[in-house]
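Sending over a structure as structure tokens; questions will come in a sec.
Every protein chain of the complex appears in place save one, which is left out.
This part shows chain A:
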Amino acid sequence: MFENVDAVMLARIQFGFTIAFHFVFPAFTIGLSSFLAVLNGMWLWTRDDAYLQLWKFWVKIFAVAFAMGVVSGITMSYQFGTNWAVFSDKTGPVLGPLMAYEVLTAFFLEAGFLGIMLFGRERVGDTLHMIACLMVAVGTAISASWILSVNSWMHTPAGYSIAENGQFVPEDWWAIIFNPSFLPRFAHTLTAAYLTTAFIVGGVGAYHLLKGRAGNKSVATMFSMAMWMAALVAPVQIFLGDAHGLNTLEHQPMKIAAMEGHYPDYPDGAPLFLFGIPNEEEGRMDYAVSIPKLSSLILKHDLDAPLDGLNSVPREDRPPVAIPFFAFRVMVAMGFLMLGIGAWSLWSRYRGTLYTNRWLHRAAVVMAPSGLIAVLAGWMTTEVGRQPYTVYNVLRTVDSVSPVAAPAVGASLLAYIVIYFIVFGAGVFYILRLMGKTPTPRDKGVSKEDGPIRTAGITPAAQVAGPGNLPVE
């Protein structure tokens, strides 16, 4: 089974692995930074301590997640060069400026105001601190917009010509940035990030409710806020997902065929496969369970609309089927489960049992990682579905890699895997432990198992060397 593992495959695995690890953190921190800004605003408005308490609870988690997002993101920014040098040479003139704008408009904004947000509340006053919180939240969203513009351009390239030396040359920046799949993809992904955070926050709130802390107002508040997000945003997300799917059908029909498992053409209505095992050799779905014509109804809003299958293009131009097919189903399943939780929470709220319905709380705890699962599944669907191209229909993946030998790529891949699991494993452990602590009105001194409590970075004055506060060495 390793005969296909060459430098290209290893480079793909490396990119996929490092970006999957990275993606988890921004997907969480984009939503969390907005949540923190809202909490801070609510506190300034109402002066209700529950909001400040929540802010202090979540900002520590944010700081840990953000640090992991930063360090894993820096490796991404150099990976284009190390493993995809030909891609970099060719697309640099078009994609480079977009990434440079991401750094200039977003990364610096986040980094510049992060320090003030985390450690500066007492030093700059309420207004500037609120501005810092907003800048961090806005920065994460701006960052997402640029990176999704880059990513979308690789799916639906526009606004370029190709020079004699093989480089893509920009002709129309507006067309490049707002390429045909950018807006649906951006809306779908940004909303996914907010939902991801909502379900993590809701899961943590539900956990504390199950532990009998409903009397703690900040626990009730976080669960309630998260469930509002779930109820209001999950249906919007399903609508946006449908819009994105229609856009993909228009511009990347073979990706849709792979997601749907459609091998043959269906001239008079295509079925929706509920299950099946793709058989790449024979070009059909084995063990298929399908509903006739439903796929045509979903995709074209017409039972009898024709859809082309993968067999309509040469084998070397087809994306692999298994990953998009299964990952897509996982994503959709998560989406509908989220919708269900949102609706359930509305019903419980109406019945007045939002804080006492233990089954809802258990479900919310189980569903806490659902957003992350959906985000990763969706990303795998769209990226594997773009194969065998890096720039859709223009530049092939096999023609994009660096002249780096397989052993070098393999060794670095191994290093990434080992180090990422150690470092980010520890980080996730610390985040889970922070999530499990009860939000308290005041940070109280030093507890042995947690080390010095600080506002995530700067140890508050009393804890660095205050009398009697030094932890046992």
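Convention: a residue touches a chain if its C-beta (ideal position, glycine included) is under 8 Å from a C-beta of that chain, and two chains touch if they have at least 3 such contacts; residues count from 1.
Here, contacts and distances are computed from a predicted model.
Between the names "ATP-binding protein", "Sugar ABC transporter permease", "Cytochrome d ubiquinol oxidase subunit II" or "Anti-sigma factor RsiW", the one given in UniProt for the chain missing from this structure view is "Cytochrome d ubiquinol oxidase subunit II". The residue from A:F17, A:Y101 or A:F178 that touches the chain not shown here is A:Y101.
Within the whole complex, the absent chain has one touching residue among A:M68, A:M130 or A:L209, and that is A:M68. Residue in contact with the omitted chain (choice from A:D48, A:D89 or A:D399): A:D89.
Against the chain not displayed here, chain A makes contact via residues 63-64, 67-68, 70-75, 77-78, 80-82, 85-86, 88-97, 99-105, 107-116, 118-120, 123-124, 163, 165-167, 169-171, 173, 402-405, 408, 412, 415-416, 419-420, 423, 426-427, 430, 433-434, 448-452, 454, 456-466, 470-471, 473.
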